[in-house]
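A protein chain is absent from this complex, but the other protein chains hold their places.
For reference, chains read A and B in written order, and residue numbers begin at 1 within each chain.
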């Protein structure tokens, strides 16, 4: 029996030889930082379970600090979260046989039902590094020493004066479908009737004609995040007249607000759209694998703020305007589109049966970058 | 990797050596004509999706004529039917990136989001030949030049003066279970308590004792439809007394209406029962594969008419009498029986573990005829 089983049949990976690792990474890339819950979702002393990359975490907050362990007792495999029992701060006790672990180290420190067991001090459950930043709990899924969080988020995201707010939705599509829907410049076509576009007088073409092959810029220096900028805005003609057989049948909205001209995607699967949905805002959105067929769509908006008053104003504006109108109203179309796409891409053959066109060059480059610079492929052996 | 994968394990096909192709044809036979929607279900300009033989069609009507293309954009695989967009008569535009195809040829004639793409004119989606006859939209599923529709329907069905009306139901059983339930003479046993039988004073025995081995007639001349007639009516003794251990426990209904004495089944899976349910009517019914576990049961009644007045009368009689009483009331028992049978036949082993008896000789002959004369086995490679 091979120790490592491929998630995709070899003859399919061969046909996708430009980016085999990306095609195999159904469950996501290992050894990266991923956002999980928002900080406000985990109160002091609370325990929450969270599925990610096929794995299941138990998150808890102790004296303000968040800890993550695998949500599965080493003894008989049950999830702590079915009935979290905590008898001492910083520990979790399994409801079944009283196996008690330290949240910080994962170490089995006590077994209530057999306090003299030899297993005590000799067994442990996996722990996960956690960083909390910008109101988001990030977790490192992997087994190497975690690099800096800054290496796995878009440039600027962690800047001191940037406030961030967001929402999380579950989407019934593989995480890669999410990435590609977001980074795909010509998917603007699905937004042509969006209320947001007309309501905010946003300029939104129907598509783009690339005028050069230089429609992207790769960022893959040894240190720092790895990603790709979409340069279509500079190297294309926007399409405002939609034609079929020579006849104009549709028109894009030529508004006065020019936004979304700086789009980039970063490992392990996070998009930056700048500015969006307003010249004062930047959207950062993650597509975090839950399992092979679902991802968390974590959308955030960031704004550089100068004062506490601006922070209050941003909070109110976010709740009343941007959350319902942009993150939900506008991007709900994207969720719908991804779920429609999943029907095809759930078949591994789709990755070579698809028929890409010129503007998809950027998507292909993203797949290649991801295949080259990921830190590992998540496999079932990692989580079972 | 084999280009063609068997749908059934080889050791099972070996054990079914009289009709291996039939056993393998879970998804139906390829290169045949199949009924889909009734004509009245597809209005001018309308688009409808329809699953058949594991595939998914987009049907539409343009200037009265029906077109069928695969309901999947060549680009990223989404179904057009999720949100059909048509900007010019005779075309379908994909809602995702504006890929626009001609319905007649499947040719990619425009991409709204990138009107200068090299793919335009060089890509296409599969199209399917369509014939509309007797109020039914027939589609040819295959890749050869379609033979005449007349080759895939029972003799006489297309006769000029025959009017046809019908209904379509989805049945949770493989299509072959449908065929065999219909062609099976001794399944009359399940209808013994039917209101239709007594209400129309139909003669319906409980079963049949074959009095010869010549209980069938094969029709497989080079041209024309391929099928088998059940000659049990001529070569059997009908059973009107049901006995258990020598004692009569049940009686069949000896009525004055003698019907259903001419029963035949034809490739690719269509039964003719003549006359039925009345001496003036013929029932034609198809068992069209949807996928491995479901089929469309398309029941039609045909009557030879002499005048428009007779047509109106037939329409009224069909709606008020035959549809509720025969196609639904009576044949609902068959749907129920097929779904019960599927529990066993979903296991491929069932095809050799079953224990057939003498009257099933006709079913065995049908399986052999189908194995010999089908024009291809539908496989997943054909639809993915």
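Note that contacts are C-beta pairs under 8 Å (C-beta built on N, C-alpha and C of every residue); 3 or more make two chains touch, one makes a residue touch a chain.
Just so we're clear, the structure is a prediction, and the values are computed from it rather than from any experiment.
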**Message:** For a quick check of understanding: of B:54, B:210 or B:227, which residue touches the chain that isn't displayed?
**Reply:** B:210
**Asked** Which one touches the absent chain: B:135, B:156, B:224 or B:242?
**Response** B:242
**Message:** With the missing chain put back, one of B:127, B:186, B:264 or B:282 would touch it. Which one?
**Reply:** B:186
**Fill in**
Checked against the full complex, the residue among A:78, A:196 or A:233 that touches the missing chain is A:78
**Asked** If the missing chain were put back, which residues of subunit A would it touch?
**Response** 1, 72, 74-79, 82, 87-88, 91, 93, 95-98, 100, 109-119, 123, 384
**Asked** Taking the full complex into account, what residues of subunit B touch the chain not shown?
**Response** 9, 11, 184, 186-190, 206-210, 239, 242-245, 247, 249-250, 336-337, 340-341, 343-345, 347, 349-350, 353-359
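Everything below uses one rule, namely that only the chains that are shown with their structure count from here on.
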**Approximate Å spacing (C-alpha centroids) for the pair subunit A, subunit B** = 46
